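Excluded from the complex is one protein chain; the other protein chains are retained at their positions.
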Amino acid sequence: MGDATGGPSLLLLVLDLSGIFVFAISGALVAVRRRLDVFGVLVLAGTTGLGGGFLRDVLIDATPPAALSDWRYLLVPVLAGLLTFAFHPALGRAERVVTLFDAAGLGLFCVTGAVKALEYGLGPVPAALMGMVTGIGGGIARDLLAGRTPAVFSSELYATPALLGATWAVLATLAGFVEVAVTVPGALLCFGLRMLALWRDWKAPLPRGPASV
Amino acid sequence: MGDATGGPSLLLLVLDLSGIFVFAISGALVAVRRRLDVFGVLVLAGTTGLGGGFLRDVLIDATPPAALSDWRYLLVPVLAGLLTFAFHPALGRAERVVTLFDAAGLGLFCVTGAVKALEYGLGPVPAALMGMVTGIGGGIARDLLAGRTPAVFSSELYATPALLGATWAVLATLAGFVEVAVTVPGALLCFGLRMLALWRDWKAPLPRGPASV
Partner (left out) sequence: MGDATGGPSLLLLVLDLSGIFVFAISGALVAVRRRLDVFGVLVLAGTTGLGGGFLRDVLIDATPPAALSDWRYLLVPVLAGLLTFAFHPALGRAERVVTLFDAAGLGLFCVTGAVKALEYGLGPVPAALMGMVTGIGGGIARDLLAGRTPAVFSSELYATPALLGATWAVLATLAGFVEVAVTVPGALLCFGLRMLALWRDWKAPLPRGPASV
C-alpha cells in the first residue's frame, strides 16, 4: 500500500501527506483568524495543502495530480480543516502558530518536490528549484486568497531555507544515499533554518537607498 | 456538429457554453462597476468565463483546453463582454445582478466539470471535487484580478451548492441516467441552493471565539 511499483515509496508518501496536513492547518488557521465560515476554512485548508503539489505536478506533467487520483490526498486537508475549526482555541490562533505550521510544511514539501521532480527526469538545478516552488506555492495561494502579503515576501528568510533543503535532497539522491538520508536531513535543514531566521530575526540584504513608493 | 465522436455531446456543449456566457457577464459587470475600459471588460469577461475550465482541463490533462481549439469557446466570452459593455444600464449594475449571473455559472460549471472529469477517468470523489473547482475557479480568478474578496469566502453558502450539484451529476452518471437527467437537476440544485442561501441569508457555522486579527 503506497509501496507498489510506480507509486511513491511509503516514506515519501508519509512525508508528502504530512506536508499537506501541516500546510492545511496553516491555511485553516488563517481562515479562522479572518472569521471565515467552516466552508471557507475547508477551501483555504485545501488550497494551502494541495496548491504547491498541484503547481509542481502540472509543471512536470505528472497529471492528473496525485490529489485527484488518491483519496488520501483529499482526506488529509479535510481532516486538517475540520480539526482546526473545532479545536483552534487549543491550537492557538497567534500569527506565530501559523508560521510554525507553515515552516514545517515548507521543510516537507521542498524535499518531496525535489525528489519527485528528479523522478520525472528534471536536471539537478531545475529539480532543486521545483522543490522550492512546491514549498512556497501553497503559502502563496493561501496568502493571495486571504488578501495577505505572501509570506515569501516577509522580511525573514523564507525561500532560501526551502532552496537549501531541496538542494540537499537533490545532492543526496545523486550521491546514491538511502531515502531516509535524502529526505529527513533536507526537511530538518529547511525547517531549522526557517525557525532560526524567525527567532534570530535573520534578514536578507535590502536594496540601498530610500523607499520610493 | 458538437456531437462527433470524441467531442462532447450537444447538450454538454450547450451547457458549457452557457456557463461561460453567464460567468463572462458576471466578470464584465464587475469590470464595468470598476470603470475599466472596453478591453479591461473583455479581459475580465474572458478570465471569468474561461478560468474555471482552464483550471479543470490543465488538472485532468485535457490539454490544450477546449477554449484553445474550438472557436466557439472564444467567441462566447467576447460576445458576453461586448453585450455587457453596450447594454449594462439595461442589465443593471447592482452587486446582486453580478451575484445572479455568478450563481447561474456556478450551477452549469459544477455539472459540466464533474461530467468531464468522469470522462477523463477520475474517480467519483475527485470528479465531484473537480466539478466544484470548475465552478468556483472562474469567480476566484475574477475576484483576485479585480481586487475583491473571493465570492467563495462570502458569508453565504457558495462552495457547498457547487459540491452538491456536482455530486448529483456524478451519482446520476454512475447510476446510468440519461444525460439530461444528469445535468439539468444538478445545475438547478446548485443554482437553487445558492439563490436560497442568498435570499434566506443561510450561513455556515463560524469559528467560536472573538476575531484575533
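The first chain written gets the first letter, and so on, giving A and B; residue counts start at 1 in each chain.
One rule holds in what follows: a residue touches a chain if its C-beta (ideal position, glycine included) is under 8 Å from a C-beta of that chain, and two chains touch if they have at least 3 such contacts.
Since the structure is predicted, the reported quantities are computational estimates derived from the model, not experimental observations.
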TODO: Determine which one of B:Val32, B:Ala103, B:Ala117 or B:Leu164 touches the chain that has been left out.
DONE: B:Val32
Task: For subunit B, the residues touching the chain missing from this view - done: 32-44, 54, 58, 63-65, 67-69, 71, 74, 85, 88-89, 93-94, 144-145, 147
Task: subunit A, residues in touch with the chain not shown (by the definition above) - done: 58-61, 120, 122-123, 125-126, 129-130, 136, 140, 144, 149-150, 152-153, 155, 157-160, 203-209, 211-213
